[in-house]
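All protein chains but one are shown in place.
And then subunit A:
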Amino acid sequence: MKTSINRPPTPDAEEDQDHQPTLQEIINIKMIESGEKERLKELLRERLIECGWRDEMKALCRAFARKKGRNNVTVDDLVQVITPKGRASVPDSVKAELLQRIRTFLTSVSI
């Protein structure tokens, strides 16, 4: 059966034992544990729906599926199709709002 998702191989456990968590990873953990990551993701999702971004992405996917044939489409295909446009077309106001929230969080956890 054709796979429709490419998964990177699971990393071996032993290699990471001396590993110091990066700042990035620390923030990620704090974000998840406090529930802020979930809230931020929901906020971003809502804003992207409101401004029509999601509809645009769905239209791109539909067009691609029609061209390639809907049974030949993989999730990776669609991610590749919408990532460049998706990253570039987030409204500035939405990006600013999210960045502001993230910065506030960073300050609040003294990073």
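A few remarks follow.
Heads up, the rule we're going with is that a contact is a pair of C-beta atoms (placed from the backbone, for glycine too) under 8 Å apart; a residue touches a chain by one contact, two chains touch by 3 or more; residues count from 1.
Just so it is clear, contacts and distances are computed from a predicted model.
Missing from the rendering is one chain, named in UniProt as "SAGA-associated factor 11" (options: "SAGA-associated factor 11", "Histidine-containing phosphotransfer protein", "Guanine nucleotide-binding protein subunit gamma" or "creatine kinase").
Where subunit A meets the omitted chain, the residues involved are 4, 23-24, 27-28, 31, 37, 40-41, 44-45, 48, 54, 57-58, 61-62, 65, 70-71, 73-75, 78-79, 81-83, 86-87, 90, 95, 98-99, 102-103, 106-107, 111.
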